[in-house]
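Below: the structure, in structure tokens.
Heads up, one of the protein chains got dropped from this complex, but the rest are sitting where they should.
Right after this comes chain A.
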Amino acid sequence: MEPTRLLLVSTFLTFLVSSCYGSVLFSSLKSTLIVNASPKPGQVLEAGVDKITVTWGLNQSIPAGVDSTYKTIKVKLCYAPVSQVDRAWRKTVDDLHKDKTCQFNIVARPYNSANKTLQSFEWIVERDVPTATYFIRAYAYDSEGLEVTFGQTTDAKKANNLFVINAITGRHLSLDIASICFSAFSVLALFGFFFIEKRKAKGNQGK
């Protein structure tokens, strides 16, 4: 029972630790950031090859002082609703701690309220990004690591200005060849043994 008890205690503690972080609800956030991305609506990008240029900054029509709590900006690649259908591991949940909409980090930068210019970053689409329809969202975090505001390239319904990324296949010619060689070896070894044994048995019978 000792391993089970250890597992129970450690799982319980992990649970406690994770619930220590406060949870922010997405519906409570107001959008104060402007985010733009280079892909045009409906454009198809190839993972590992194409680049996305993201620009972000504070919406200048926001009254001063609102951004005093912003410490870090994180820009993320997020799934559009059409790519979340029948895929619970990409579900949008209001509790941002459990939300799985935005799973890929593009860039993280510290926030400087004195700098009024738009920040930009060029990102090569990474090779572990799956085939799906996306938009881009930026979150601003306070000193405790909690989300305080956001901005995104699409509208509130996440319906327009979406683009598509095609994933790499992950297949390689060398892998295919190795696969064929190993398979052939298996089959040939089996039948080789079988026929050699049969011939030996016939030889023994003949004696």
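We adopt the following convention: a contact is a pair of C-beta atoms (placed from the backbone, for glycine too) under 8 Å apart; a residue touches a chain by one contact, two chains touch by 3 or more; residues count from 1.
The rule is simple: contacts and distances are computed from a predicted model.
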Absent chain per UniProt: "Palmitoyltransferase", "Calcineurin B-like protein", "Major facilitator superfamily (MFS) profile domain-containing protein" or "AP-2 complex subunit alpha"?
"Major facilitator superfamily (MFS) profile domain-containing protein"
Using the touch definition from the top, which of A:Leu25, A:Val44, A:Ile124 or A:Leu175 touches the missing chain?
A:Leu175
List the chain A residues touching the unshown chain?
4, 7-8, 11-12, 14-15, 85-89, 98, 127-128, 130-132, 167-172, 175-176, 178-180, 182-183, 185-187, 189-190, 193-194, 201, 205
